[in-house]
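Structure provided below as structure tokens; questions to follow.
All protein chains but one are shown at their positions in the complex.
Naming follows writing order (A, B and C), and every chain is counted from residue 1.
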Amino acid sequence: MAHEIAHAAHDDVNAHGHDLAHGHDHGHGHGHDHEHGFSHPMPIWMLLSVFFALLALTGLTVYQSQFSLGNAEIWLSLTIATIKAGLVILFFMHLLWDKPLNAIVILGSLIFVALFLGFTMMDAEGYRENLIYRSTIRASQPGATGTEIDD
Amino acid sequence: MTAIQDSALTHDDALHGHHEHPEWLAHHFDDAEQQYDAGKFGMWMFLVTEVLFFSGMFCAYALLRNRNPEVFEYCSQFLNEKLGAINTGVLLFSSLTMAWAVRSAQLREYRLLIVMLGATLGCAAMFLGVKAVEYSHKWELGLLPGKFYVAQLGGHSLEHQGYLEYLCIVPLILTVSFFVYWIYSLVTKSSFHQQVAGPLFVAGLCFFGGVGLGQMLEAQEAAAHESHAGHEHAGHAHTEHTDHAHGSESATEATASLAGTASISETGLGPSEDVKVMKEALTTPNVDVNQKGMAGLFFSIYYCMTGIHAIHIIGGMVVITWLITKAARREFHEKYFGPVDNVGLYWHLVDFIWIYLFPLLYLIT
Amino acid sequence: MSVVDRPIVAPSTGEVQDSPEHHFLNHTHGFLSWALTLDHKRIGLMYLVGVMSSFALGGFFALVLRLHLWNFKDSWLTNQTYNQVFTLHGAIMVFLFIIPSIPAALGNFLLPVMLGTKDVAFPRLNLGSFYLWLTGLVLFLTALSITGLDTGWTFYTPYSIETQKGGAVLAATFGVFVLGFSSIFTGLNFIVTINTMRPPGMTWFRMPLFLWATYATSIIQVLATPVLGITVLLLAAERMLGIGIFDPKLNGDPVTFQHFFWFYSHPAVYIMILPAMGIISELMSVHCHKGIFGYRMIAYSSIAIALFGFLVWGHHMFTSGMADVTTIVFSALTFTVSIPSAIKVFNWLGTMYQGTVSLNTPMLYALAFIFLFTIGGLTGLPLGALATDMHFHDTYFVVAHFHYVMMGGTLVAFLGGVFHWWPKMTGKMFNDTWGMVSAAIVFVGFNLTFLPQFVLGSRGMPRRYATYLEEFQDLHRLSTIGSLLLGSGLVIALIVLMHSLFYGRKAPRNPWGGATLEWECSSPPPHDNFSSAPTVGDPYDFSGIEYDAKQGGYVKKA
Partner (left out) sequence: MQFPLADKVQAFAWFPDGASSFAPQVDWLFTFILWVCILFFVPMMAAMVYFMWVYRERPGYRGSTEALHNTPLEITWTVIPTAIAVYIFWEGAIGYLDMARIPKGTVDVNVTAKKWVWAFKYENGGENSFEKVGNADMPVLVLPVNRDIKLIMRSEDVLHSFYIPSFRVKRDVVPGRYNYMWFRPTKTGTFDLFCTEYCGDNHSNMLGKVQVLEEEEYKLALEKAVQEPEDPLERGKLLYKRLGCSTCHNAGSEGASGPGPSYNGSWGKEVPLETGAKEIFDENYVRNSILNPQSQARKGYGAASPMNSYAGRIKDVQIDALIEFMKSLQNEAPRAK
């Protein structure tokens, strides 16, 4: 029966189906005409190439972790991670062909994460020197209670 | 997850008889595309909440890291990059199969769809298997969160606790029952049940595959460091010393950790990335890192992040199973594949999170 | 574009019977038809009952507190009991009442109807979030019956880690977690509905302002609440596993907890007040029978408040030893939020100008809101300014301030909204005279309760004190008397509503002369609000909406 429905509902979906499918075609030389209305199956070659790209990047990040580059290391591996995440989002999650709204939504959320981390970190950095480290306490005062320090 | 079900099946919604609507189209939607868009947009919103949910733990991580970098230097020794890398690969592959599943759903390639979903399920199980090995191994070293942290410098494992066995009980029961289910489906020759039972059973096996793989790699690590066994005693001297300083915790804790030492010094060689650790520790400037408030804090964050991530994996597995049943009923087609697509999105997000967890926890020292 | 099925009532034609025999209340019968309903209107009503009961509970605790504070020492509660009572008062009011009150109860009922759709996008999810809310309620009651949640509703560490009332803390944190997700799913549902399900003709700028407010609120719910979720989860883990992230004894940092907590809980303040502003926008225009002044300004300012609301959480921590830079930045951002709120108030006043003000219960509540909310907003200034905040922080000045905003604002607007849409929801008219009496008493009682607290605070009376210095006693007694008056006002309001259920006359389709879509379907609305997509016009075009004595309500004269 699904077929009948497909045909029944054919007309009203079609108009829309068309242009999406076309935008799609130009984009990546694949994409399925109005048979599939709003569905845009991804070509297999694309899926596979994305996957292998991801594997390669994983290998790279493991490899670079062997050298201790100090602080640069963090940024390097985070950059690689971000590239990987980008691949996943754009292709596997289909964001590239999705409604812009969804893209805005997810990017917007990242802005708020940045906000949250940003302010909290900035503050922590600011009062850092006031903090009493457990380690130093331990060294200075054996057998003292929790936050006891020597005046 | 409910979001998907909502936009998807509402045929049991007897209250509103809308005979004009095909049963896969909810009564309050006008057409298939509106339903699809609503479901998908809803899922993206849900992913937003997930991102912010995890951001809390990333924030905690960042705070600890910039307050006590030395802790990370020290603790990264306990994390086995190989296992992490393997798991990353497994998750990435599961993402591939998931994306492929969406394609097959759109193209009505039902066999392939079920294979792909099954593969995703299997990868998830394998991921958990490897995690089980990691966790149990850390617990035996006493690398526990916060106030339970009792690891000693030189981190000898306490005598074999069999945590891994405990972790395997539930999967074992499940696998067996899946097996029974599968046999049943073969006997009854019900193709629906076969298509559901098959993947489930395979997934069950994959878990133990993961466990096996994990132990193999841990063993390799061990072999790699046998040579350093010499440093033992130095290690002990150190241990006792730092441990007396430990008295600072409330009396009970102090005694607890002392007891810990005793039982430890009796036991001989543990799995030996310990030894590597001990060597580190001797050279580490700040010996105090090996305490509840330092390394303990790191492992708190480690367990929170990976643990909650694992819970998401399990959640995902449940929903994928649900998809397999729908796929076995041939419910999807080019106008109704929202459920596969949305679960896909969720699954990729779980992968997305891990892509960051892996370098942050395993690689960066 | 939409599928046509049996027409129920053709919208916007005066003469069809206004209280049909068949509507969503009697669509199906039996307990299960409610417990398992997917109808947003029924879910809305169930929420309404739920939040009102939790408000009653919280209000009871409030009175207990006020009565205890009658004497400056040796009053009738022990310190421990007092602490537990104020904790429960706060937690119940915030998590169980204010946050779900307008969005979940009124929003659920109104959003699809105002928007002109049959239901929200995910009806099942909608029911799910109601049951999540119930679960949260149960967990809170557990915490209450274990007696001894004594951390304050803010669960500040390390006290919440060290307190002996562990069980209660756990129950409450899980309660908060569950309630959080209930609220997230509601918000998510609303956003998706508004984005994807607007009928043809319902453009963004034809949406009633209540929908704009709800939309802004939902954004906050979706973005902020997850952080609360992880925070309380970590707190629970802190208690059970001692993960130490917030515990100074393990080199954790309590101030971090405050950042985590307020990243949600300040935006939450806007979850509470934004929908209230939306309601007032509706009430003002409908009861002045005049288009809202500066529609777009109000719409934009809702969104602006929602987004700025994320940047100001630090002003709850000015004295907690934040870095100076952070403190000053947060103070500056705090003032940016004050402007859009001010604009809204001006617009409401502008709406009255040259209108036709019909003084009835909803309108009185709306006017009370403007009075109280303005005070609440203005007293925010000395708290936002750093130098003065150093003196006022954590004193009764703060208590008075946020009660003026939360209670004088949200609660009063909520009551106004309930009275305004009561005929639509139940199909019954209430006794307007007594309704106005209740509004008057609430207004007087409220000011009598909380004005003295400003003075108390500025003269140095700290909050959360079970006993206090004798010099403060007179003002406290004044406040207590006021609270009793306030309580009685609320009771009267409740009686008026209940009375209408049994003795109220049948409500017309459009009792107040509103122009938004909900007044186009009969009262109470049919099971699926609009058989065919309604004709959408300007929601604030009141021209030609005339009172019609025959119907006892307003009808649109072409």
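We adopt the following convention: contacts are C-beta pairs under 8 Å (C-beta built on N, C-alpha and C of every residue); 3 or more make two chains touch, one makes a residue touch a chain.
Source: prediction; values computed, not measured.
Novice: Which is it among C:132, C:188, C:352 or C:413 that touches the chain not included here?
Specialist: Counting the whole complex, the residue in contact with the absent chain is C:352.
Novice: Pick from C:89, C:393, C:420 or C:556: which residue touches the chain that isn't shown?
Specialist: Looking across C:89, C:393, C:420 or C:556, the contact with the absent chain belongs to C:393.
Novice: Mind pulling the subunit A residues that touch the left-out chain?
Specialist: Within subunit A, the residues touching the omitted chain are 127, 130-132, 141, 143-149, 151.
Novice: Which subunit C residues would touch the chain omitted from the figure, given the whole complex?
Specialist: Against the left-out chain, subunit C lists 73, 79-80, 83, 150, 152, 156, 158-159, 162-164, 248-249, 251-255, 288-295, 297, 319-321, 324, 327-328, 331-332, 335-336, 338-339, 342-343, 345-347, 349-359, 367, 370-371, 374-375, 378-379, 381-382, 384-391, 393-395, 452, 455, 458-460, 462-469, 471, 474-475, 477-478, 540-543, 545.
Here is the rule we go by: only the chains that are shown with their structure count from here on.
Novice: As a quick test, compute the distance in whole Å between the mean CA positions of subunit A and subunit B.
Specialist: 18
Novice: Indicate the whole-number Å distance between the mean C-alpha point of subunit B and the mean C-alpha point of subunit C.
Specialist: Taking the mean C-alpha position of each chain, the two centres sit 39 Å apart.
Novice: Note the residues in subunit C that touch 2 or more other chains, in rising order.
Specialist: 1, 195, 223, 227, 249-251, 253, 256, 260
Novice: Touching at least two other chains at once: which residues of subunit B meet that condition?
Specialist: Residues 31, 37, 41, 45, 48, 52, 55, 59, 63, 68, 293-294.
Novice: Name, in rising order, each residue of subunit A that touches subunit B in their complex.
Specialist: Going through subunit A, the ones touching subunit B are 1-2, 5-6, 8-9, 12-13, 16, 32, 35-42, 44, 47-48, 50-51, 54-55, 58, 61-62, 65, 68, 73-74, 77-78, 80-81, 84-85, 88-89, 91-94, 98-99, 101-102, 105-106, 108-110, 112-113, 116-117, 120-121, 124-125, 128, 131, 133-139, 141-146.
Novice: Enumerate the contact residues on subunit C facing subunit A in the complex.
Specialist: 1, 195, 223, 227, 248-251, 253, 255-256, 259-260, 263, 310-311, 314, 321-326, 330
Novice: Please give the residue numbers of subunit A that touch subunit C in the complex, ascending.
Specialist: 12, 101, 109, 112, 115-116, 119-120, 122-127, 130-135, 146-147
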